[in-house]
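Every protein chain of the complex appears in place save one, which is left out.
Just so it is clear, A, B and C label the chains in written order, and each chain counts residues from 1 on its own.
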Amino acid sequence: MIIKTTALVVSNELVAENIYRMEILSPEISRNAKPGQFINIKISENFDPFLPRPFSIYNTIEDKIQIIFNAIGKGTKILSTFKAGASINIFGPLGRGFNIADEFDIAVVVAGGLGIAPFPFLTKILKEKNKKIISFVGAKTKNQIVTDGLENIKIATDDGSLGYKGTIIEFLKSNILNMNLTSSLSTFKIFGCGPNPMLKALVNLCNELKINCEISVETQMACGTGLCRGCAVRSKDGNYKLACKDGPVFNSNEIILW
Amino acid sequence: MIIKTTALVVSNELVAENIYRMEILSPEISRNAKPGQFINIKISENFDPFLPRPFSIYNTIEDKIQIIFNAIGKGTKILSTFKAGASINIFGPLGRGFNIADEFDIAVVVAGGLGIAPFPFLTKILKEKNKKIISFVGAKTKNQIVTDGLENIKIATDDGSLGYKGTIIEFLKSNILNMNLTSSLSTFKIFGCGPNPMLKALVNLCNELKINCEISVETQMACGTGLCRGCAVRSKDGNYKLACKDGPVFNSNEIILW
Amino acid sequence: MVKTEVTIGKLKIKNPVLVASGTFGYGDELLGTVDISKLGGIVTKSLTLKPKIGNPPPRIAETPCGMLNSIGLENIGVDKFITEKLPVLRNYDTAIIVNIAAKRVEDYCEIIKRLEDAEGVSAYEINISCPNVKEGGLEFGTNLSMTAKIVKETRKITDKTLIIKLTPNVTRISDFAKVCKEEGADAVSLINTVVGMAIDIKTRKPKIASITGGLSGPAIKPIAIAKVFEVFKNVDIPIIGIGGITTWEDAVEFMIAGAKAVQVGTANFVDPTVSLQIISGIIRYCEENEIFDVNEIVGSIVLDSPQV
Partner (left out) sequence: MVKTEVTIGKLKIKNPVLVASGTFGYGDELLGTVDISKLGGIVTKSLTLKPKIGNPPPRIAETPCGMLNSIGLENIGVDKFITEKLPVLRNYDTAIIVNIAAKRVEDYCEIIKRLEDAEGVSAYEINISCPNVKEGGLEFGTNLSMTAKIVKETRKITDKTLIIKLTPNVTRISDFAKVCKEEGADAVSLINTVVGMAIDIKTRKPKIASITGGLSGPAIKPIAIAKVFEVFKNVDIPIIGIGGITTWEDAVEFMIAGAKAVQVGTANFVDPTVSLQIISGIIRYCEENEIFDVNEIVGSIVLDSPQV
């Protein structure tokens, strides 16, 4: 069930360098949403920018949903000007979220930059299921680190300004190896989201260590609802899957990253 | 000298039904402006709406200029959301203003709807020159009447909700005839601004009574600076004049209204 | 009570608003969210004889007031459409216009043959104007004799309403509409997308994997209106107007220019319910202007200048 609504902006605050968290009142979407799903936001009444912008559901709090975004471009810059009390046109929940039904007892969350977006929501649900969670969060530098809503946080920064100096995947790898549980690795499940190079490295690592892994991908999108077929992602079977409908969450062995 | 500047919005308040007055800090434009001139406002950083919007200079107060606008369309609706403290891209002063150098001792201001826009500024300058001023202000209904900054105000509304019931030109005509100064009429000068039908009626009246009359016209404009040749107005000599450069103020016997 | 029914060839649609091919899947994509039985009709994604997986990503890019696409006619193929989609669509009280694309004239005919035996097809829209593929591609739509041939051959096979979808990427679109009429087409639909391109200056790569794509959205509306009016002025054939329609005002503008019906495309991506709002907007417009039949709007353009 996809809900189209003009909703109330409850708050919109700067939480890190150029990063905003917006809270939107939408009981129906909040009730129906699953971790890993996203919403489409119509940014402007005018035609530039024209296409809606997709944003992961960062978390749900009672009747409210939250998103977090980086004010980098046309749409997000406009979005950053929305004030509490404004109304906003949203559409969702969209896409297929994370699969938490399968076999695992330790969830390893791996986020690069704003790749943390879907994880506070996932963390909340996993905790309800009493799963153990470890969170690896990486960013270029410490001002871009956002961690609230996550559990057992391990941080890496490219410039070493906070936590491990290096990429989050290197850090993850050394940790997993140290854990030295290669036997029981099968009971791990990794949930990854972030820039493509990071996701590729993550998928390689998981293949190497045979770890069950789901990743949330970002593609160009027009409709977010399966209408345009624009968000194609190569799948292992040689066909294409839709990031907005079959995804944005895919199992690492379903698709081929570009 | 045309000034291009990113200026500070000092205030932007609702002064009548859907009508806003904005005050902008721009010492250079304020210093250089003449009554009847206008400024161009770049409404948005994005491309829709794309063209700048022209607005008459409503008044100047020390370092500040004021405009007044009706939030009817794309651009003006966006303008109405500007808050004090915002910055705005403006360009001006543009066009040829009213000619107050010529022979007259009584200035009759005739405004239809937001046609009052250029007159508070004109009134201020005329008073400095100790001219007698009578102001005729017409509108559909009383909520749309704006008169501050005008002198000796006579009002007409189509629905009779305030002042004379009928068009401002009918009202003007009866008044002039009553004044019964047909002899000294030559010392009148009429300054008109408003919708085209009203301006046409005004011009006819002035021809009939042989009154010196200047009108400020509105046309579609792209550049406001003479570059595009888009704002052509038919002139009596069979050529075209530019509303943005030769106008927007024309003597009633210079041009042919459309 | 405004009369909204319009007739395109033999096809009666309950109102003049359709969703455009490739912008609403097969009509069954959002059944929970959009009540398609309120639409004048749906035009399906282009169907080919065999299924197609489409072009490699990236397939789309946003542009000022529009977008580029090169989906490459990804579709399930005519047979699967007949077995899986038609049975669902049949249950809705809306016109099902099947858009078809092919590499060879024979294939166009073969696709229609298969659909003729199926139940539930209201009309055909022949795509000879896709900028992104061989199938139904521009080498058909930009060539008068090929266009004539395709219309002539497909006309032989069906008595159903035959709509030819034209490309704007030609010098005089009315020449193509004329040929369509002469060869027996019931109507023309225009415009398909305009060939366009965008480059990411960071990577210096085209933003679309197939380099060029089709431009759509509000940006192309003035081009589409001009093409619709050109055909309306020069050829006596029903026109379905397409291109950048996002509001009911846009739809009315196309009808004033001469379109009997309209298709809403890219706007569905911003709001999949937009077509329903456009329909109610048109009805409100008619009521306010005491227009009792939407057909009164069609071609009602007012010209005081002598140019025409």
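Definition applied: contacts are C-beta pairs under 8 Å (C-beta built on N, C-alpha and C of every residue); 3 or more make two chains touch, one makes a residue touch a chain.
Remember, predicted model here, so these are calculated numbers, not experimental data.
Q: Among the chains in view, which touch the chain not shown?
A: A, B, C
Q: May I ask which residue of C:51, C:64, C:77 or C:120 touches the chain that does not appear here?
A: C:64
Q: From the list C:7, C:158 or C:212, pick the residue that touches the absent chain.
A: Of these options, the touching residue for the absent chain is C:212.
Q: One chain is left out of this view; which of C:25, C:41, C:54 or C:196 touches it in the full complex?
A: C:196
Q: Out of B:8, B:86 or B:232, which residue would touch the omitted chain in the full complex?
A: Selected residue, touching the omitted chain: B:232.
Q: Write down which of C:190, C:256, C:278 or C:294 is the residue touching the left-out chain.
A: Here the residue in touch with the unshown chain is C:256.
Q: Spell out, residue by residue, where the missing chain touches chain A.
A: Counting over the whole complex, chain A touches the hidden chain at residues 47-48.
Q: Counting contacts across the full complex, list the positions on chain C that touch the omitted chain.
A: 56, 63-66, 68, 142, 169-171, 194-199, 201, 203-206, 209-212, 215, 217-223, 225-226, 229, 244, 249, 252-253, 256-257, 285, 300-305, 307-308
Q: Hey, which chain B residues sit against the chain that's not shown?
A: 1-2, 4, 42, 47-52, 89, 91, 219-234, 238-240, 258
Definition applied: only the chains that are shown with their structure count from here on.
Q: Going by C-alpha centres, which chain is most central here?
A: Checking distances from each chain centre to the full centroid gives C.
Q: Most C-beta contact pairs, which chains?
A: A-C
Q: Measuring from the mean C-alpha position of chain A to the mean C-alpha position of chain C, what distance in angstrom results?
A: The computed centroid separation for chain A versus chain C comes out at 36 Å.
Q: Could you please state the distance in Å, as a whole number, between where the Cα atoms of chain A are centred and where those of chain B are centred?
A: Centre-to-centre distance between chain A and chain B: 54 Å.
Q: Counting only residues that touch at least 2 other chains, which ones in chain B make the list?
A: 47-48 - these are the residues of chain B that touch more than one other chain.
Q: Quick check on chain C: which residues sit in contact with 2+ other chains?
A: In chain C, residues 64-65, 218 touch at least two other chains, as defined above.
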